[in-house]
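What follows is a short report on a single structure.
The complex appears here minus one protein chain, its other protein chains still in place.
After this line comes chain A, so read on.
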Amino acid sequence: MNLVELPLQHQTTSNSIISTTSNYLSNWSRISSLWPLIYGTSCCFIEFASLIRSRFDFDRYGLVPRSSPRQADLILTAGTVTMKMAPSLVRNYEQMPEPKYVIAMGACTITGGMFGTDLYSTVRGFNKLIPVDVYLPGCLPKPEEIIDAIMKLRKKISLFLKIKSCINRRIDVLLLILPSTQYSYWKLRSRITLSNIIYFRDTFCEKDFK
């Protein structure tokens, strides 16, 4: 899994330095702040609304619902899409900036669901219109199941390699985290020694993904 950890044994030191790779850093920032678009056509939208509110708060996972597709990076397609609504959905998806992710929520969006057999107007599955990352079955999926889908999406995003393998190992990003402002710059410089820098590189092997 994607690991960006604080050095546990040196928590008492005033200067903490984390070593990571740019890949993990960017993946971590993406999974920790997936902002979904408030998009809902049908019944699943009410479960999406329950997810936003008090009991199944999804703000604690970093999801802040956004009204505009320009500010969103996740679309939880909640509800049946008909042929009349399809262009509107595709336009919403195209307006979202990269990187963007799609969770197909509910049976209606995966295959057409209970409206998929005999109905004249339903689109049988969102993957005819937009590329889908995670399929979440259910009619309705409970809010806990939606959270599970978001977890799976986070796992999927954390596997994303922006820079391919051999280069990935060698690029390190050193994050300097300064917890207090009372230390001046020069004092800080003197305190950075090799012993304070914790390397996590060995734990970032790709075989840990399995």
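We take it that a contact is a pair of C-beta atoms (placed from the backbone, for glycine too) under 8 Å apart; a residue touches a chain by one contact, two chains touch by 3 or more; residues count from 1.
Here is the rule we go by: contacts and distances are computed from a predicted model.
> Which protein name, taken from UniProt, belongs to the chain you can't see among "Large ribosomal subunit protein mL40", "AP complex subunit sigma", "NAD(P)H dehydrogenase subunit H" or "Adrenocorticotropic hormone receptor"?
"NAD(P)H dehydrogenase subunit H"
> Of A:R70, A:K128 or A:K142, which residue touches the hidden chain?
Considering all chains, including the one not shown, the answer is A:K142.
> Since one chain has been left out of the picture, which residues of chain A touch it in the full complex?
37-43, 45-47, 49-50, 53-55, 65, 67, 69, 79-80, 82, 84-85, 88-89, 92, 114-115, 117-122, 139-140, 142
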